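Here the complex is missing a single protein chain, while all its other protein chains stay put.
As written, the chains take the letters A and B, and residue 1 is the first residue of each chain.
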Amino acid sequence: MVNNSEQFHLVDITTGIHEWLYANLSSGLALTAELLLVAVSMITLVVVTAIIMVYMERKVAAFMQIRLGPNRVGFWGTLQAVADVLKLMMKEIVTPKAADRFLFALAPFLVTAVSFMALAPISFAPGIQLWDVNIGVLYISAVTSIGVIGVLMAGWSSNNKYSLLGAMRSGAQIVSYELSAGLSVLAIVVMVGSLSVNDIVVSQANGWWIFKGHIPAIIAFVIFIIASTAELNRAPFDLAEAESELTAGFHTEYSGMKFAMFFLSEYTNMFVACMLGATLFLGGWQPFYIGGLDGFNHVMDFIPGIIWFFGKTFSLVFLIMWFRWTFPRLRIDQLLKLEWKYLLPISIVNVLIAAFITLAGWHF
Amino acid sequence: MELTNPKLEVNEPDEEFVINVGPQHPSTHGVLHLEIKLDGEQVLDVKPNLGYIHRGIEKISESLSYKQFTYLTSRMDYLSAHINNQGCALVVEKGLEMEIPERAKVIRILMAELTRIASHQLWWGALGLDLGAVSPFFFAFREREEILEVFEETCGYRLTMNYITPGGVMQDLHPEFVPKVKKIMAELKNTMKEYDRLLTGNIIFQKRTQGVGILTKEDLVSLGITGPIARASGLSCDVRKHSPYEGYEKLDFKEILATTGDSYTRYLVRLEEMKQSIYIVEQLIDNIPEGPYREKTKAVIKLPKGEFYQKVETARGELGIYLVSDGGSKPYRLKYRTPNFSNLQALKPMVIGSKIGDLVAIMATLDLIIPDIDR
Partner (left out) sequence: MNKQELKEYLAKTFPTTTIEENTDFVVMRINKDELLAIASQLKQNKETLFDFLFCQTAVDYQPELEVVYMLRSTTFQHEVELKVTLTERDNANVDSVTSVWKAAEFFECEIFDLFGIKFNGHATLRRLFMPEDWPGFPLRKDYQDENVITR
């Protein structure tokens, strides 16, 4: 199957750094240094992926609309996101006079902090995981739910009745779709038998769950993608922020760096949702094997796990972006009806089917 | 005034609030100010405030000569500029009892139908944009651009055409006109299938437009509404069929009628009209008669004393031009009966009782051009 000694493993580099630190510094200092290194690398990861996703969104949108997109700033417009970030940093931060100052300032930080926290249990490559906790998937679901509080806080503290309306609608939408998302994740957890992210990825060594789990896994995947798009407030579910006749959403009153944090957290959330989807359904960092074709599998092994992981994540990101530029928007009542009348019953039944298949041993 | 489908129940009067939509607004297609009285999500009343782009076209025309006043009409319903100019030219020719050459008539019809296609394409793109699908806008403009290039070659303008004048047309067709238009029509038939795949068959779009904004035939007859909106509710009112002008009686095309009267039907009626316009252009493009393209008129046109009325079918309905002449060289009174002025009155019965989220879908299928309302 896998000839480990020939592959490139990122874990070799990280274990090397770990041993070097502990050999040369006192253990307390080495721990601090490691924590700092991890924090810096996570922030860099988030920022770099946000920049890549902003650029990708604009280019993907442009190509789907028969135009070119940014192509002036930097080679092929690659520095456009940097220019956008610089612009947002230089803008004046205006706080409305009658706004609740503490909550108004706190809301963007809460939303951003929550997006970072969700990165902890994700397994990027074999051995690369910040925190291998045995309730990994549950932790991610729980932490992303806290983001709703930030949204409602932003809408309430803006002292603007249209922001409040937008925030309430956003909040209602996110809370409703969390149910279906959670249940679709549960279908896979039932088939794996563990909530730990590492266990889920390792269990896909002989095939991705979307192939092994057949019917319940495919249904769960579709529902997961739809529910994640709705939780991210992205089209076709973006009525709360693109409802041009009433309001610009919960972040109307925010400008400058605070708006940049909402913007950043939206892309980070999209990234986390796609990472979760890739981990649960598409095999995480596992390569793509076709049983029996040893030559093909050998070639697949040479691609390091981290490339597999980011490749799958970015293809899901592309899928979500594709939705935005193709479909019109749903009305708020149609949106909620979709969840409560269709997706939720289907996901509940799906969990039952998954449980039945696991007990009967009918998955691969 | 009794509406045919009153479906309101106001619970508590102090729960009502008024919001303003416009005048600067992404979805009202112009400077229209609507004061909407809401009870929660339900719309109770709509009051349009007009006049933001009132330029006094009727008053200005009283001081312009008969050759000059047609230029202002291109700026009324700017998406049907050729058709507006055609109406003005026809009313002056009716007053002078002048016959124009056959070639000029055919060129006028060709320009009018191309304008109708271009206008409906922009409407389609803007409809997608209002409902949240951004991409149709670019696809619609890609084809519209080709038609506008054809216009620019022959008329010199892309939007405010001043090409059709009393007597005929200003200049002869560009030599590339016929092959280019044939190519555009052939491509358009294929891209219309793309339009169907992108929006018409999309279930989200159907759910947002079906059953929304129903206009009954009694309401629309009483309100004086014409155009695709009226035809989608069952009123046969195409001027090209009932009072044909300039050779439309010889052409073979259908008037598209439907009975449901909701937004989705209005959408389908306009798409079908585009196909009918393509068919008309195909019938004429190979048979443009040779001959002069305009009839010589006097330098200063004087219409005899009396009144003249001419109606034409623009992309949005019936445009009527009422000209009162006192025998001089300038119109004594010029009244434009514009389709959008009457169609705006359709907004109230359609919107009252439905939710605010439907307002955008209804306005998009109503296809109003505000400068036409305000003149």
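Quick note on the criterion: contacts are C-beta pairs under 8 Å (C-beta built on N, C-alpha and C of every residue); 3 or more make two chains touch, one makes a residue touch a chain.
Since the structure is predicted, the reported quantities are computational estimates derived from the model, not experimental observations.
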Touching partners, among the displayed chains, of the absent chain: B
Residue of B:S135, B:T226, B:S277 or B:T297 touching the missing chain in the full complex: B:T226
Contact residue for the chain not shown (choose from B:E58, B:E102, B:D172 or B:E255): B:E58
Chain not shown, touching residues in subunit B: 1, 50-51, 54, 56, 58-59, 63, 94, 219, 221-226, 235-237, 242, 306-309, 318, 320, 322, 324, 332-333, 335, 337, 341-342, 344-345, 374
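The working rule: only the chains that are shown with their structure count from here on.
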Rounded Å distance between subunit A and subunit B, as computed from the means of their C-alpha atoms: 47
Of all residues in subunit B, those that touch subunit A in their complex: 19, 21, 25-27, 128, 131-135, 137-139, 142, 198-199, 202, 204-205, 207-208, 355-360
Residues of subunit A defined as touching subunit B within the complex: 61, 64-67, 235-236, 238-239, 242-246, 325-334
